[in-house]
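All protein chains of the complex are present and in place, except for one that has been dropped.
Naming follows writing order (A, B and C), and every chain is counted from residue 1.
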Amino acid sequence: MDFLKTLGISERNNGISTGRIWRGNTSDQPLSVLSPVDRRVIGSVLQADMNTYQSVIQTATQATPLWQLTPAPKRGEIVRQIGLKLRFYKKDLGSLVSYEMGKSLQEGLGEVQEAIDICDYSVGLSRKLHGYTMHSERPNHRLYEQYHPLGVIGIITAFNFPVAVWAWNAMIAAVCGNVSVWKPSSKVPLSAIATQKIVAEVLKENDLPEGLFSLIIGRGATIGDALLRDKQIPLISFTGSVPTGRHTSKIVAERLGKTILELSGNNAIIMTEHADLKAALPAIVFGAVGTTGQRCTTTRRLIVHDSIFEKVQHSLIEAYKGLRIGNPLDEDNHVGPLIDTKAVDVFLKALTKCRQQGGTILIGGEILSGKQFASDCYVSPALVLAENSMPIVQQETFGPILYLIKYAGPVVNAINLQNDVRQGL
Amino acid sequence: MDFLKTLGISERNNGISTGRIWRGNTSDQPLSVLSPVDRRVIGSVLQADMNTYQSVIQTATQATPLWQLTPAPKRGEIVRQIGLKLRFYKKDLGSLVSYEMGKSLQEGLGEVQEAIDICDYSVGLSRKLHGYTMHSERPNHRLYEQYHPLGVIGIITAFNFPVAVWAWNAMIAAVCGNVSVWKPSSKVPLSAIATQKIVAEVLKENDLPEGLFSLIIGRGATIGDALLRDKQIPLISFTGSVPTGRHTSKIVAERLGKTILELSGNNAIIMTEHADLKAALPAIVFGAVGTTGQRCTTTRRLIVHDSIFEKVQHSLIEAYKGLRIGNPLDEDNHVGPLIDTKAVDVFLKALTKCRQQGGTILIGGEILSGKQFASDCYVSPALVLAENSMPIVQQETFGPILYLIKYAGPVVNAINLQNDVRQGL
Amino acid sequence: MDFLKTLGISERNNGISTGRIWRGNTSDQPLSVLSPVDRRVIGSVLQADMNTYQSVIQTATQATPLWQLTPAPKRGEIVRQIGLKLRFYKKDLGSLVSYEMGKSLQEGLGEVQEAIDICDYSVGLSRKLHGYTMHSERPNHRLYEQYHPLGVIGIITAFNFPVAVWAWNAMIAAVCGNVSVWKPSSKVPLSAIATQKIVAEVLKENDLPEGLFSLIIGRGATIGDALLRDKQIPLISFTGSVPTGRHTSKIVAERLGKTILELSGNNAIIMTEHADLKAALPAIVFGAVGTTGQRCTTTRRLIVHDSIFEKVQHSLIEAYKGLRIGNPLDEDNHVGPLIDTKAVDVFLKALTKCRQQGGTILIGGEILSGKQFASDCYVSPALVLAENSMPIVQQETFGPILYLIKYAGPVVNAINLQNDVRQGL
Partner (left out) sequence: MDFLKTLGISERNNGISTGRIWRGNTSDQPLSVLSPVDRRVIGSVLQADMNTYQSVIQTATQATPLWQLTPAPKRGEIVRQIGLKLRFYKKDLGSLVSYEMGKSLQEGLGEVQEAIDICDYSVGLSRKLHGYTMHSERPNHRLYEQYHPLGVIGIITAFNFPVAVWAWNAMIAAVCGNVSVWKPSSKVPLSAIATQKIVAEVLKENDLPEGLFSLIIGRGATIGDALLRDKQIPLISFTGSVPTGRHTSKIVAERLGKTILELSGNNAIIMTEHADLKAALPAIVFGAVGTTGQRCTTTRRLIVHDSIFEKVQHSLIEAYKGLRIGNPLDEDNHVGPLIDTKAVDVFLKALTKCRQQGGTILIGGEILSGKQFASDCYVSPALVLAENSMPIVQQETFGPILYLIKYAGPVVNAINLQNDVRQGL
């Protein structure tokens, strides 16, 4: 696979970087990265221990004053160059995302494009970091607001968006004068390493010091927790599940730190009797099966007016029959694998519970077998007749399950169903 | 009429004030103010000549530095008190507006309420007069914006909103640190004098100097033009017709002054085949006949889909039959007189032209006679079948004429008709 | 004391209100409120138990939809009336604040004025609750932001600002469409009851339902903690010490709620060699001894350039000699009592530690005796020679201690001292 070489991914990769300098801890077992596409080992990663962690944070902290005093438009110029570099490697990085994480190639490319777009946005932002200034009620007395950088920002990202979530956080942090330390999900470390290498080219071309953009691959229980508890890190941006989000929120709040939390969802689409089926159905199917249902914004519930329920159900079954499942790098396929076999278990167990709670699986919901599915990570997306009040419907199952829920009467009844998912959180 | 006494309106009134001090020029003929309601003389006004004009501007200019250096929240406190004082006199001032200008009492009260609302808004604004501040691309270099007051603001208002338009301009100007000089329409000077007296109470209670809020009643050709040409007045806010607006715009622009122009309109309402008639009809009728059609926001054109045209036309004729026309101080009446007999002429001539150009008057369009209409200013609102392209439809006639225009096909056709009024301006 | 009667404070007072309806739990011992001024019992308060708590929250929750759907400018109108009512009772409420809490009458009045000012600000805000709207990168697609009210807001206030802190939170919450539940410090419940009664008059005059502004007096360990843990309360605004703030932050964050925290401070003033002593000294003294040093914004450290240190020290000693300490309702006095005898202990112990750590008390630091100080809550403000690194200097002691700290060289050295207080938090 050429894109691995282009991106600088080897058989064995260092997992820690403070910019252009790379390190790995060789005393521990390296992390082996399997593709959910074909179960092949893509490469291995030397992870961080607490010593490397401390050293990364120290370098980041030391880089802070210089970056804070760099004028914002100059910081924006670096981000502009990162955007250009991401454009240059878009095809390769999108392919790696698709191969390492399992989402379709189009989604992989789209994810890199999101990172590029946020760079553009940040460049403009770098010339708009206004505070307010005004005269106070005291004569001849002026007040003004000045936004100060926070310092070292910790970014903990989930497996499902291995590049974009980092960019949302790191690019905006950077134009605002912050340095960042990125701990990606251990399920997709190679996309992170490739991204860091792209950034490193810009750092080199501009002769910038170490510590501005750091990467640290390691276990959540050690390195992740160290970030949460570290008083040198005033802000943690965390993307992941609600339970880990609660933990993050509590630990950081107790030390009076700040958090940005992007957690679970349980999105619903409401179809009233006036819905335009032709426009709605492709959106529903993409919303439900895109990224194999592994997005916080995945459509998990479809709340349909009883007057059109039969028709919608029928059309969806037909649409699900036509889904092409398989290698996501093949652009003819719509749906790739789940992230790993554990995720397949969770998916199957959720469907079992669903049946026990009274749900009916209309189509899908099975693990696929055959040569092309040898990684055991491929499932057929499930369409399920359900009630909103069923416990399993109230929860986020991170896979392609779409619950069809019927409502009658005015749309406010549907909105009430839509909003009635508190206990799941 | 008790409200005249309460408001301090006498038989003969001084028409020039720099705050609490009043003056009038006795060498000229005083301006006699007739009510369109009953043609009685409400009172007369001693107007300004160029000497009084110069003196008012001098006092206003001298008051500028003090007011500019008064902290905005303290300026807001004065405006808050003006708002309270307007609340106190709301009933009386609303009655005078109705009697002097001819709009219904409810509209007169509503107009004073608008003035009160803008006071509330301005009080909040007085604590939000922010500029932006940010660091520039040069290291260790900060930029900040500071809004400076302009100085003396000239406010020229039209007859149809004798109080509210002044308030929109003067209250916001005041919290921003500007002093204002108000030249109201010579058709409604008493409402202006009453308003100034209300403000004067607040000025007195706070022991403020002359020149912050000035009033100057005089001819447009002398006093109005002097304001436009005066280099000491950096901003003219003008409300009135397009032709006078063009003149204002040109004169002030040539001396590189600023203008706020609120000019003619030719508003249309579009009714598609899906329109909710029950909600729409009262809104249309009020939009068309409120203030006897003498608002820049009056509904002048109704563009109706052909599928509902007959029904709408029928319903409107019924609604127009039910309109009660008469003394606006009588709360049972919907429609009062036009501002003067000249306005009645313009109204009748427009309808004559309309017929000549192919329009059909469905109902109304006549001058009313009888004891209660002895002022000769009362007309019956006209409902007219017309084409949008007719020259008379392209113009604003400042009276209660509603043109019914049919359209077919998609709504974009109606929008094109709505927008096709350029030549009228 | 007439102001008690005017404000509706009796010997025995109900401590729970959902608006105009009052309740108290008679099964528990009522809370007895002593004035630090003269140790007299001002009155007693019947507090909440968990049953009354649940009932208050239920009423507040039920009032939420109505208030959310009330247009913001109408909500602002209610807040405007609260501002007028506070103006009406300013003298009485300011006196009660002074008598119950111990701050000087001028500060008590100033605190009510702050509440009035925030009402004015909120009225303006009620017409400015903008979201942004724009077109997206998808053709013919528009995005818009709409700020939604949160619901029931919990407001926990500290003893030192018994009225203003509530107003900052409750008035802004109210115009934004939220209802609020206020738990004041158990040391100053009567100021809260008086404030609630003032609000109740406005509620009555506007015929508003119960639940919009609630008051609940009770123990922190039960009622306070219930608020923190209550999932029906999406936002807790807490004002108080850092340790309780940490607890609040953690508890609310774990349930993914929001917090506004206003916690301890350790403010410093820096005097360079160019300082204008005449302007600075009164500001320093007021900053250090105002509210008897019981403000999060109290000036606790004075960092003075060595070239002027002697002079500043001498001038401050002279100024401290002139301080008049005594009954805060007597406008001749500058400094009133501490809140209670426990606070006096903390103050004295801090000074003992300070001496042990090498500090020198230049003046003050003693408990005052005599008939006028019979409440045992009066101390003489302390001026102390100290080093910034002393542990006691690194902490906030909630009383009138000002540490004089010397620096040499450029101002950046002073700034570094100013910022070197992390461990105290």
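Here, a contact is a pair of C-beta atoms (placed from the backbone, for glycine too) under 8 Å apart; a residue touches a chain by one contact, two chains touch by 3 or more.
Computed from a predicted model, the values in this text were never measured in an experiment.
Under the touch definition stated at the start, the shown chains contacted by the missing one in the entire complex are A, B, C.
The chain not shown here is touched by just one of C:R40, C:H135, C:K231 or C:K342, and that residue is C:H135. Here one chain is not drawn; of C:A72, C:I233 or C:L316, the residue touching it is C:A72.
Contact with the omitted chain, checked across A:I9, A:V37, A:V56 or A:V123, is made by A:V123.
On the side of chain A, touch with the chain left out of the figure occurs at residues 73, 76-77, 80, 117, 120-128. Residues 242, 245-246, 249-250, 252-256, 259, 261, 263, 425 are the ones on chain B that touch the missing chain. If you put the missing chain back, the residues of chain C touching it would be 69-74, 127-142, 144-146.
Following the convention adopted for this analysis, only the chains that are shown with their structure count from here on.
Of all chains, the one whose CA centroid is most distant from that of chain C is B.
In terms of their C-alpha centroids, the spacing between chain A and chain B amounts to 56 Å. Under the contact definition stated at the top, not a single residue of chain A touches 2 or more other chains.
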